[in-house]
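With one protein chain held back, the other chains of the complex are shown just where they sit.
For reference, chains read A, B and C in written order, and residue numbers begin at 1 within each chain.
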Amino acid sequence: MYKISSKNFKGKWAFILAAAISVSSFVVADPRKESLVVVTASGPNSMDIHRSGTNRPSYQVAVNMYDRLVSFGIKGSGDQLKYDSNVIKPELAASWKLVDDGLAYEFMLRKDATFWDGSPVTADDVKWSFDRAVSLGGFPSVQMKAGGMTKPEQFVVVDKHTFKVVMERASKLTLPDLAVPVPIIINSKVAKANATDKDPWATEYLHKNPAGGGAYMLENWTPGQQLIYKRFDNWKSGTLPQMKRVVVREVPSASTRRALVERGDADVSLDLPNKDAKELATKGKLTVSGTSIDNTIHAVGLNVDFGPFKNKKVRQAIAYAMPYQKIFDAAAYGRGEPMWGGTPGDVSATWPQPFPYDTNIEKAKALLIEAGYPDGFSVPISINLGFAQWTEPTAILMQESLAKIGIKTSINKIPGASWRTKALVEKGLELHLKNFGGWLNYPDYYFFWAYIKGHLFNSMNYDNAEVKSLVDVTLPMAVDNAQYEPNVKRMISLAMDDVPLIPLWQPTLEVAMQPGVSGYVNWFHRQLDIRSFTKE
Amino acid sequence: MQARSFLDINRLSLEFKTRNGVVPVLDNVSMQLNKGEILGVVGESGSGKSVTAYSILNLNGNASTITAGSINFDGLLLHKPSSSLLRDIRGREISIIFQNPMSTLNPIRSVRDHLKDMLTAHAQSTQAGAEKKSLALLEQVKIRDPERVLDAYPYELSGGMCQRVVIALALACSPRLLIADEPTTGLDVTTQKAIMTLIRELALKHDVAVMLITHDLGMAAEYCKNIVVMEKGKVVEKGSVEKLFKAPEHAYTKKLIAATPTAQSELDDLTPDPMLIAKRLQITDDKILEVNNLHKLYGVKKGFSKKETFHAVKGVSFSIKRGECVGLVGESGCGKSTISRMVAKLDDLSDGHIIFDGEDIGSIKAKDFINSNMRKDIQMVFQDPSGSLNPRHTVFDAIVEPLKHLEKISDKKALHKRVLELCQQVDLDANLITRLPHQLSGGQKARVGIARAIAVNPKLVILDEPTSALDVSVQAIVLQLLEKLRHELGLSYLFVSHDLNVVRLFCQRVLVMCNGEIVEHGEVNDVFNMPTNKYTQALLDAIPHFSVNNL
Amino acid sequence: MKNWFRHTIYIFSENPVSIFAVILFLLYVTMALVGHWLVPYDPYLTNTDIALQPPSVSHWFGTDHLGRDVFSRVVIATRMDLGIAFSAVALSALVGCTLGSLAGYFGGWADQIIGRFTDIVMAFPLFVLAMGLVAAMGNTVENIIYATALINIPFYIRVSRSEVSVRRNLPYVQAALQSGNSHFRALAMHIFPNTLPPLMVQLSLNSGWAILNAAGLSFIGLGVKPPEAEWGIMVAEGANYMISGEWWLVLFPGLVLMMAVFCFNLLGDSLRDIVDPLRRT
Partner (left out) sequence: MKNKLRLIGQRLLLAVPVIFGVVVISFLLTRALPGDPAVYFAGDMADEQSIQQTREKLGLDKSLPIQFMAYFNRLLEGDLGVSLSTGQSVLFELKSRLPASLELTLIGLGLALIIAVPLGILAAINPNSWIDHLCRILVTAGVSMPIFFTGLFLVFIFYYLLQVAPAPIGRLDFLFLPPPHVTGFYLIDAALANDWALFKAALHQLMLPAITLGIFALAPIARMTRGAMLVSLGSEYVKAATANGLPRKKVILIYAFKNAALPLLTTLGMVFSFLLGANVLVEKVFAWPGIGSFAIEALVASDYAAVQGFVLTMAMLFIFINLLIDMVYTLIDPRVGN
């Protein structure tokens, strides 16, 4: 007999009744020890990461239901587990090697690996899947391109269990890019059987029906409500996970998510606001995992197309006028890494790192006068409503502080949906709060997306020829290349001096778990990987 | 000890709690009614006659309190009844017929349901037996096809038919006392007569005592043996009809008797001291109004595309001479109001001509007539004096309107002077001009309406039942006032009324209408004394016929 | 006038709840007018050192996540909320009554068009329509007012249309017409003023509704811009703090908001009792 929380009296009742009449809808059939209830803010809208319009929470499907060739390692201990960007470990590929003068990777697939339907995983499946990723366009193709993979000719089937990725030029990003959620390996036989002339890549079918060989299979999916995983017992690409069944329930309200985990109704609560994380950690009843997210900062973007912001001194003045500590206390509740108060001139080759600015109103005023704006100017602060939790208090505190140096601001709340259009596509927001994280943990990768004119996440329209050429050169360069560190340091120094982007802090990913539940890993993609969970 | 009457109301006093404080409504009211008798309780509005009747069945509501006196009904004390007593008495021992038969019946319950409710409530029949008994009851009240009526809903029945059903209900449990509270108000004269005859007949047949409450002295005189006259919550006089009419003692009774128009009375007889009217007006042959072949069709929308038309006025022709007063009589729905509205140019005609003062105004649209310089020549006095006054406008505002818009007087002083002049003409106290309509009595409101109509010196005034909402004593004065104004100002009247007696004494000529057509017309005396049309005869026949001489 | 006054007094004396509502209403109006000068703290001044403090002698309603004084913010929000409610209601009453009166008086095709317009707007889920409008036009105070006004217009059209159409054939209107009033004048001077009482009821009830509507928009995230204080947004934001124990953030603005709406609803009810002749005993 297994235990049902005594608080959960309706559950108990339901159980007794259900036991009496034994009905199919009652699902406590497996011991709670082997099943996990996870609550999250929003859930997947598709089972297919390659499909256009697929949302971020859907990436967990790619992670849990599909295998990649390789994966990142895991570091840390206890409850503070984090992926290790420096370690690439085998997943579906048992081993790999650089061939063709370092211009190709050859992967040896596991010979015993099968898909859920029992068919063996072959190099053909891998090729079909990778071809799909680069052919469909949109997000998967863009992500593949980051690793230098752009066309099907680069993917070569050597034999049934050997697969080769040919690179056009050697890049340190190619192998890590195969460990991100996008290059999943799909059961191509099933997919092709459901493809049509109009839809050769079976997007309609795979949208609702995952066909993979990952550690978990789909038991039930009610879009917008819940996703239930069940374990694929024949999984060979890693240690068989402990959890046989995982329910991922969407609970949009943060306070309900907190209540559910506090009350013991849920095992894991994801997307915890910093405040709750801080309080739950203090209370000590629950396990709280809160590690910082790699290559990510919450920052203030200054659009250099906006008159006053063309002037570097104005940007620096604003950087000096930011009430960093207050913001960190009120918006982040002290959770995360401060990104201010760095020592001037002391630049390392890591990212993110504290910028050499501090709250200094006098200096800010002086800089503003120097820049020719003694009386300040007016500018709206745009914030993303989807992230109001941190953007709103930050904006209000900023507004108050900027008023002290004569800059009058109004706060413009932009709904999450139009944020992308306005901030990233149109790039028309003068002063805005933004958050960007690069999946591949290299400073140059971050700079590539955020500091190069025209690139998606450069919502500041920052344009610096030197940064551009530095990024171009450094991006494919191996980390142990002698030029690598000086180049990175140089681009960071430029960013610090020009400050189109004022970093505030490096955020954390907060998760609360019942005592006894462990194995949450903070992944760069920030989505749930249920394979590593254990429960006592 | 004197033998108790069947119903003995003894020194009853009653008061109402209102928002203006406690108001005494009945003061020391006593009356007696014996078995088989029909007692008339007569009085004008506010005399407390209905309240007296309702207090017998404790129907005055929670706001009322009996402060003194007693009601004894065949040994039962009804002034402080227990709820069980009331349940036994109401409907079974004592029944009541209310004024307005249409609203007395529940609009969404069939006649069958009504009767069944009544019969089963008093255990007069089983569910099954109710049907047969109901049919018998309907036959008793002389409903010709009881089967059809049994299944009918109130809206499907005429007013008279409804009242018969109400009577059937009242008599369903063979009560011993029947209270008839203005049972014929709102009914046409011909129906009035039938209903009253029925009540009398059934009362005699079943040995039921009847208390007839009415404002119409004539009716009371015709159907009752004894009459109680009430005024302002007091009984001022009571006695047999004969005694009351031959030798009224109280001044109020006298006034009431005088003011009730009869087939013989003249306008001057209506009030003890009639207005001095210099009858200098000569009626000439010059026609101020000539109506030729007037038609009015109303489109009644039924369904999507289908439109049914209702022919309200079917080719009516008549004329009014300068200085003349022409009466237009008929029962409700005969089209007389439609004619008055068309003549007053408040409504468009469908076909025909209206020649006013030599000009055909029929072709002018009603909405354009506002701008015509003839607007001021035709004015109308409306039926309901309360409804015709804007509740937010003072007396002054009301009278000044036509002066401002039609006479285009803008000088404040001149306006004020003219309003005061008009007040004087209609005998309205000048102090009242700042009052709002609800602060005025019915007679005062009627005067305001008249003053407004004559303010612009019209040539023709249409009087649309100007006195039907007034008590008889007020009616008398208003009629005299109108007559005086006709002579003084040389007005011509089209007098629309359903009251034949009034028309007779007020008009020179009369038009009798039925179903949209004029069925008879001529000098009042000719028409009333020697009616040639069957309908006119029936109409005249139905007026309560009583005169002191006949007693 | 005196009689009306007496009637009003009577209604109120019969109805102690109404007296309470009137007093409350006056209190709110006072708060909206002079609240800005009475508050103990600058309602916009942040102080993260004292963030999220429970109610105390110095901060009666506690402090919010930025250390701002909740009491001061609740008080100054009155002007914003009543402002939104009154402007929205006034706007919809103006447009709605004009259209409704015209439709009710003249009938015909104007009535048809206005009637269809009303039907269409009413067929929308009104709150979602308001949401859509604010989302489309941007969440400024003006747009919240416009959106709230628009969804209320059909109600005014309906009320004034039916009130006017029952009155247009009343004798006093006919009398006004034969006294030389034009149709517009008769409508404006004779009919319209008499339709005001039922409209006042609608006005009062709608004011409460407008506040709730603004609060609902705030809850979705479409409310007024920060750092402006508005009850709805305070409740909506405070709601996130309920589970974590900072109850004062939601309770006080919630209570003040509720009492305001409560007050308008009760007033509307009392007004209905005053103007509705059916209820006059």
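A few comments on the model shown:
As a convention for this text, a contact is a pair of C-beta atoms (placed from the backbone, for glycine too) under 8 Å apart; a residue touches a chain by one contact, two chains touch by 3 or more.
Worth saying up front: this structure is predicted, and the values here are computed from it rather than measured.
Among the displayed chains, contact with the absent chain in the complete complex occurs for A, B, C.
Remark: the omitted chain is touched by one listed residue; of A:120, A:152, A:415 or A:428 this is A:415. Touch with the chain that is not drawn comes from one residue among A:73, A:138, A:307 or A:486, which is A:138. Residue B:169 is the one among B:26, B:39, B:150 or B:169 that touches the chain not shown. In the full complex, subunit B contacts the hidden chain through residues 57, 59, 86-92, 95-96, 98, 100, 103-110, 117-118, 121-122, 153, 155-156, 166, 169-170, 173, 303-304. In the full complex, subunit A contacts the hidden chain through residues 7, 9-11, 13-15, 17-18, 21, 23-28, 37, 39, 45-46, 51-56, 137-139, 142-143, 207, 220, 222-226, 247, 249-253, 256, 259-260, 263, 265-266, 385, 414-422, 425, 456.
Annotation for subunit C: contacts to the undisplayed chain at residues 14-17, 116-117, 119-120, 122-129, 131-133, 135-138, 208, 212, 215-216, 219-221, 232, 235-236, 239, 242-243, 250, 254, 257-259, 261-262, 265-266, 269, 278-279.
As a working rule, only the chains that are shown with their structure count from here on.
With centres taken as mean Cα positions, subunit C sits 45 Å from subunit A.
For this pair, subunit A with subunit B, the centres built from the Cα atoms lie 87 Å apart.
Taken in their complex, subunit B has these residues touching subunit C: 18-20, 63, 341, 344-346, 367, 370-371, 375-376, 378-380, 382-384, 387-393, 398, 401-402, 404-406, 436, 438-439, 449, 452.
Taken in their complex, subunit C has these residues touching subunit A: 44-46, 48, 51, 65-67, 135, 139, 221-222, 225-227, 239-244. Interface residues of subunit A, counted against subunit C in their complex, comprise 254-256, 258-259, 262, 273, 275-276, 279, 326, 329-330, 385, 388, 392-393, 395-397, 399-400, 410-413, 415.
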